[in-house]
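Note that this complex is displayed minus one protein chain, with the remaining chains in position.
Labels run A, B and C following the written order; every chain starts at residue 1.
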Amino acid sequence: QSLPAQPFEPFTISDIRVDGLQRISAGTVFTYMPLERGDHVDQAAAARAIRALFRTGFFNDIRLERQADILVVTVQERPAINKITLVGNKDIKTEELNKNLKEIGLAEGETFDRLQLERVVQELTRAYNNRGKYNVAVQPSVTPLDRNRVDVQIDIKEGKAARIRHINIVGNETFEQDELRKGWESNTTNWKSWYKRDDQYSREKLSGDLEKLNSYYLDRGYVDFDVESTQVSISPDRRDMYLSANVHEGETYTISEVIVTGDTIIPHEEMERLVLVRPDTIFSRRLLEITSDAMTALLGNIGYAFANVTPVPEVDRENRKVKINFYVEPGKRVQVRQVRFVGNTRTGDEVMRRELRQFEGSWYSQSAIDRSKIRLNRLGFFSEVEIETPAVPGTDDQVDVVFKVTETTSGSFMVGLGYSQLAGLITSLSVSQNNFLGTGNRIGVAIQNNAYSKRYDVNYFDPYYTREGVSVGYNLTYYELDQSNFNIATYYADRGSARAIFGLPLSETDSVGLSFGIDYNTIRPVEGYTAQPIVDYIDALGQRTFHAWRTELSWARDSRNAYWNPTRGTYQRAAAELTLPGSTVEYYKFNYQFARYWPVHRALVLLTSAEIGYGDSYGDRVERVIYNEDGTVAREVVADGLPFFENFYAGGVRSIRGFEDNTLGPWATAELSNWRQPLGGALKTTGSFEAIFPTLFDTDKTRLSAFIDFGNVYRSANDFEFREFRGSAGVSLQWQAPVGPIVLNFSYPFMSDRDDRTERLQFSFGSQF
Amino acid sequence: CGRWGKREDPLETLPVETLYAQAKASLEKGNLSRAQRVYQRLIARFPYGAYTEQAQVELAYVYYKSNRPEDATSAVNRFIRTYPAHAHIDYVHYLRGLINFDRQDGMVLRMARLDPTQREQVSLQQAFNDFNDLIQRFPQSRYAPDARARMMHLRNQMARHDLNVAVFYLERRAWVAAANRSQHLIEQYPQTIYTADALAVMSESYARLQQETLAGDARRVLELNFPDHPYLHGSWPAERSWWRKLTPFGSDKRSYYGDLRASS
Amino acid sequence: CGLLYKVDVYQGNLLDPDAVAQVQPGLTKRQVHSLLGSPSVEDPFHHSRWDYVSTISRRGAPTTVKNLTLTFDGDVLASVEGDYLEHDNLALYRHISKYGNLPKDKKKNR
Partner (left out) sequence: CGKNAKRDNVEEPAELLEFTPSVSVSKVWSQDLGKGERRLGIRQHPTIDGTQAYAADPKGKLYAFDAISGATAWSVDTKLRISSSPGVGEGTLVIGTLDGDVVAFNPDTGSERWRNRVTAEVVAAPVVARGIVVVRGIDGRVFAFSIIDGERRWVYDHGTPALTLRGSSAPILAEGLVLLGYDSGQVVALRGEDGVQLWEQAIAFGEGRTELERMVDIDGEMAYDAGQLYAAAFNAQVVGVSLEGGRPLWNREMSSYAGVALSDSKLFVTDRDGVLWALDRDNGAALWKQDGLGHRWLTTPAVQGTRVVVGDVEGYLHWFDIETGQPAARERLDGKPIRATPQVLGDTVLAVSTAGRLGAFRVH
């Protein structure tokens, strides 16, 4: 960029001419150039014009000359980038690299500037160095094309990553190195390194680890602990890294006295009750933090959003004592002006606002906001809920609360069309949406149709029929199914049912459920192939269609902190179902479900769950004698207890994994076939221990867990036999796919009977109706 | 990789006029992905010339139509930076407003007559600013009138969002919240069709807060300007009918006095 | 019916008795603000009037409403009328904390 060499005598411009333009229009140059016709231009004005034109980034070279009174601007345009190709990048994917290049301004169609190449080499080298690849070689090459264009190619040779070979802490007298280095992110090469990459050096990882070292000592009384110096060195061939931290432990200190000062808002003694730090105990920064957090949280719950509690230590070095003064600064009591939502492209504002416990126009409460976050998570509509509390401009005691949500798919959608000689044309459609069109209502429609079975199912549920959260729902079902498809006995069941469901919230976590319904069942046994007990039962009752007025009362308590992958809280549901007198068979069924999530560690959540079901009839026993044609007694049949089509079943992907669906418990054979037909039973006792690893995958959508399932189904209560329990252990992978939840189980049934129908690999798709 | 019969990709050899014609044809036929690819190659191969400038405008339009707001916005911004004095620059500013104006979650919401103001408001404010930018810079542009109309619509949408929230709080006896939200509506979005409803909510809230003077004054302003408002003649806002809420398609769009005035 | 769970509704300011005691006519707006903070209601049609409203309704019970109205003459406080909800901070804390708190997010303060 050469300034006009000869001294530039000032003159007034009569006209301006621009030479050398290709892509850029004269209009553009005039827009950006601070000179117009009639301006008086001197050396400084010319320099300013040139600088302005350079800032546009379009030109390599700009020269201003004077021809009589015409100002001639000669420019040389920078070429446009035609194609960018990246070669040899493995560790960092091409799109990610392209994104970085775009930020530097290197993208197809943009103007090309040689300075950008410099920055590209620098950025890529830094990116690879951060991944421990110090031997990376970045070689950009530019090939000019016609019409002032260029192709840019960047060759990357990544080279081997430098591995941490040696980590050493010097000066640690009281604690062993492995104890101190537990939980560090940097580590020397070990068998897990191929996956965890913990032997790759990064400055952030090391500073995080040193902070852990600091906390380790400060939590054990070492007030004067200090990491005096750290050395990071690399071998000449750049393949091995060495980390060394030199520490000074100092002495342990005990607490001499604890006082609470400042404006504590609540009575002083009450605040002092929160203090965990006791005199004559070892100094521990963690206890200080927990105490000050507790005090801040307390104040935060009653309006003091900017409260600050600082534990001020007064160190008495001679006799190694520390006096702690918790200095409380409540700050102003804060009002919430507005509550806003960002990111809800589908879910309605009211559907979210009705879950919140923090109101607008009210004082700020941290626990109300935390509760709101949990309730939004429990809707299952969002993969992420973040909260920000920006101050209202121009005020010092008002904030807005902004909930940033990321929508996720909350339902499943399957359409099937097929043809088989056996079943003829097969059509199947199943849609289930937990957040139908963002209204928060749940809707499910399933239509299946083929020669052997029909199924129509519609259900609808509105969780907020009333403002307070009384929920109303209904479902209508009609199906004609061959039960053997579900591994249940061989008979056809046609069932039509209609049910209305109501829910009444009792507290933040408890609710009561009520449902009424009418259904009728037609059982069509297959001559000779239906299990004998079923045939006897029907013959005993002397009829095949059963209608029932069904009522159910249930109580549920749900304190889980998320819908898809909770890490804390319990879920309990107790339900009593009764068919009213006048139904064909009068029976009752109890069902109790329990699940508790124990947050053991950020990377491990234990889930203990159990289910108990029991049913029996309360009508009178029916006995009947069946006679052959010739009048002789064929058999005596009895119909008692829970009707077989209401039996509990166990086994399968969502019950005891490792066994085929519904195949556990009593079974029977038929006259003409000794195929074992599972009958289910009136008593069901199952349970499971599951270890979930939430942080194994970085997305919240996928979850891996190891489990032990056990339990069984029994014909009736007095058939319960602990030794009859089945059990299996294995690993389960759950993935929240866009189309619906997918579950994959690998299990080994370690407690099973010789002829149980086990299933090592199980796969289930779509949510259960 | 297979060398077999790899014939030269036509897009690499065709002259600029043919390329432009092909792209334009695909755009008219609605084949957005093909149009996009052809426009991109045209711009890359011919970095300057009238066709290229026009191609860049139409490429931005293709991104907008294929619901890719981020790409559309960056294409529009790049065009404005490179050709600030272009003849159709006002259209490009107008397009930038359209991108955010339509940034809803696809057709489904509109089709089901759901209340768009229940959804996210961030992009509406952005669209409003873009259109405002257009009528400031190019008051005589032939897109200015439509931009003004869309701005009015946006303001009504944003006002309706505030009204939804105000009524939400009114029905839950959070009267301070309801009063403040309606005040925000009146101050931020003056002369929208929902000002009357806001006054009604404010007056009702003050009444419940036993603030007679404030309630009275608000009511007087309402009576003066909107004497036929239902609040003055009985219970308002109308409760959603119990049976409509039972059907999945019971729309969550409440009708306010403002809607009637808008249609009359 | 009483059984149905209704959410507590709190609105407006929580005022501190000693602060209210110090509010006397003659103070400037800035002085009042430093004592009581921002009023929860500033009516657009009454610029010279600050309303410190406070309402409370627990589990759906009828709402108790209190208004403390401060009227200004220009920048100087002219009159203070009405009263405000006395509340005990500790009791309020115990009540509101039934919602529980999320563990403090180490990485970024919430």
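Assume a contact is a pair of C-beta atoms (placed from the backbone, for glycine too) under 8 Å apart; a residue touches a chain by one contact, two chains touch by 3 or more.
Here the structure is a predicted model, which means the values were calculated and not measured.
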Shown chains contacted by the missing chain are A
Sole touch to the unshown chain from A:Asn98, A:Asn246, A:Gln593 or A:Ser716: residue A:Asn246
Per the whole complex, from A:Lys83, A:Arg238 or A:Arg596 the residue touching the absent chain is A:Arg238
The listed residue (A:Thr125, A:Ser256 or A:Ser484) that touches the chain absent from the view is A:Thr125
Interface residues of chain A toward the undisplayed chain are 122, 125-126, 129, 134-135, 137, 157-160, 165-166, 168, 170-171, 228-229, 231-240, 242, 244, 246, 248
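Criterion: only the chains that are shown with their structure count from here on.
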Among line, ring, star, complete and other, the chain contact graph is complete
Comparing B-C with A-B, the busier interface by C-beta pairs is A-B
Expressed in whole Å, how far the mean CA point of chain B lies from that of chain C is 37
Residues of chain C that touch two or more other chains sit at 7, 9, 11-12, 40
By the touch definition above, chain B meets two or more other chains at residues 172, 174, 176-177, 179-180
The chain A residues in contact with chain B across the complex are 22-25, 27-28, 30-32, 58, 79-80, 82-83, 108-110, 147-149, 337-338, 340-351, 353-354, 359-362, 436-439, 441, 443, 460, 462, 465, 467, 472
Listed in rising order, chain C residues that touch chain B in their complex are 7, 9, 11-12, 40-41, 43-46, 51, 53, 55, 57, 63, 65, 67
Listed in rising order, chain B residues that touch chain C in their complex are 172-177, 179-180, 183, 186-187, 206, 208-211, 213-214, 217-218, 221
